[in-house]
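Complex shown without one protein chain; remaining protein chains in place.
Up next is chain A:
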Amino acid sequence: MRLVSDAIPGEAGSTSSGRARPEDVTVAARDAAQELNEALRCCARGDQSAFARLYDACSSRAYGLAVRVVRDPAQAEEVTQEAFLEVWRTSARFDPERGSALSWVMTIVHRKAVDRVRSAEAATRRDVAYQHKNQPVPHDVTAEAAHASLEARRVRGALSSLTQVQREAIELAYFGGYTHTEVASMLQLPVGTAKTRIRDGLIRLRDALGVGR
């Protein structure tokens, strides 16, 4: 996996009107979050243009996660399609009191991706696809990616504050799509302890990132 942020740090948040200050980035992020909330509300009322806005704002992150979990680009595309349809269908169930719109969308994408890798049929296909994996996936690096890289760096920083076992357990579960029982076996942990490591690690991550409660 490549860091998008190997651009010069000072350029990360820059726009055509000059270099963005950290507080501008924060405000921009907050506005973006508001827009996503609004877009979801409009989706619930059947507004297809709101869905297009939501898709444009989240699709590269969603597809990136799907590719990371299922690996095969064609299957990742199917997963992304299923996930966005579910977002549309269940948009009225989104509750901004319980979390951000982006994490709600990503939770749905993740769940679909994990369901996909857990199905036995897909597992064989994934292994085959993995042989071809090093073909580059088409992507473009935009200003949006540069902004996202700031967040990626923050998350990486927070991850580095976890114990190695916590980090490995979380990454195997989240990106590998493995169950906590499988994670325990892969990390040679006593049965039942991986779930504790995952929970402790997420709590630490949450607190380091200042999200949720």
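As a convention for this text, a contact is a pair of C-beta atoms (placed from the backbone, for glycine too) under 8 Å apart; a residue touches a chain by one contact, two chains touch by 3 or more; residues count from 1.
Here, contacts and distances are computed from a predicted model.
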Name under which UniProt lists the unshown chain, selected from "NnrS protein", "HEAT repeat domain-containing protein", "Metal ABC transporter permease" or "Regulator of SigK": "Regulator of SigK"
Absent chain, residues of chain A that touch it: 1-2, 4, 43-46, 48, 51-52, 55-56, 59-65, 67-68, 77, 80-81, 84-86, 88-93, 98-100, 102-104, 106-107, 109-111, 114, 137-140, 144-145, 148, 151-152, 154-156, 159, 170-171, 173-175, 177-181, 183, 194-196, 198-203, 205-206, 209, 211-213
